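Could you have a look at this structure, given as structure tokens, before my questions?
Every protein chain of the complex appears in place save one, which is left out.
By letter and in written order, the chains are A and B; residue numbering begins at 1 in each of them.
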Amino acid sequence: MSHIEDRLRDLGFQLGPAKAPVANYLGCKRVGDVLYVSARVSELRGALGIDVTLEEGRLAARETVLVILAIVKDAVGDLDRIASVDKMIGFVHSGPGFTQQPQVIDGASDLLVALWGDRGRHARTATGVAQLPYGSAVQLEMTMSMHPEA
Amino acid sequence: MSHIEDRLRDLGFQLGPAKAPVANYLGCKRVGDVLYVSARVSELRGALGIDVTLEEGRLAARETVLVILAIVKDAVGDLDRIASVDKMIGFVHSGPGFTQQPQVIDGASDLLVALWGDRGRHARTATGVAQLPYGSAVQLEMTMSMHPEA
Partner (left out) sequence: MSHIEDRLRDLGFQLGPAKAPVANYLGCKRVGDVLYVSARVSELRGALGIDVTLEEGRLAARETVLVILAIVKDAVGDLDRIASVDKMIGFVHSGPGFTQQPQVIDGASDLLVALWGDRGRHARTATGVAQLPYGSAVQLEMTMSMHPEA
């Protein structure tokens, strides 16, 4: 049994669908014990400060983590093989004057720490962009560490 | 003879000019077997969705790879020393409502995979920004792995 998936269920969440990329790139790439995870965008579309509220953006960030974790599980077999979350960049689709990008991305950080505890704490960049793929509200990319092969 | 450069020629391409940065940073920095490659912008200027078409953007992304590879060759001596392409961030200068950033960056990903095969497949972020240096259409940064020193 996967401890991380147990905790996810205890928190009332479930993994999103593990959609493979449709082009010449990977959902994640492992290099030694480093796992580079491709960016995913939220299902929720729209710009913060225009048609998406802060609370909706925060939930979108959290749901994007669930999609990313499904892809990571698919790639590495078991989320328990992730030793730590090291870095995250969160791009927030921001209307003019919207400056609460960190509060949006907190929705992602909080879930990662709820799942991995201190090992889920990460270095982070939260920034604002004018446009995202498909008009999405939030985009996240991560770098993780894996437990060395037994 | 360099296998990667052979393949490049077979595909009908040639390396761009290896312009060194004009400021206090490097074209790429090697740390152990990790090669951090500085961002380069496309020669093509303009915003996708305003004055640059999707197909023009895709070609600009591909040509930016050729410029980056020239810089990498200049830094490491031979492109055959690159073991894999691990991560790429593509910033697309996007006009209002342009949301096909991934399709633009596919122009870069496709060439990397044509050259390095599966080892060229990478984790990727394609995002939209309001402005790029010199008004360029596309900007790419990469992280690569090098073969350990013989």
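In the analysis below, a contact is a pair of C-beta atoms (placed from the backbone, for glycine too) under 8 Å apart; a residue touches a chain by one contact, two chains touch by 3 or more.
The structure presented is a predicted model; accordingly, all values stated were derived computationally and were not measured.
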Residue touching the undisplayed chain, where the options are A:Asn24, A:Ser42, A:Thr64 or A:Ser109: A:Ser109
Among A:Asn24, A:Thr64, A:Ser84 or A:Gln139, the residue in touch with the chain that has been omitted: A:Ser84
Where the missing chain touches subunit A, by residue: 84, 86-89, 94, 96-102, 106, 109-110, 112-113, 120-130, 143, 145
Chain not shown, touching residues in subunit B: 21, 23-29, 31, 36-39, 89, 91, 129-135, 139, 141
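Operating definition for what follows: only the chains that are shown with their structure count from here on.
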Separation of subunit A from subunit B, taking each centre as the mean of its C-alpha atoms, in whole Å: 24
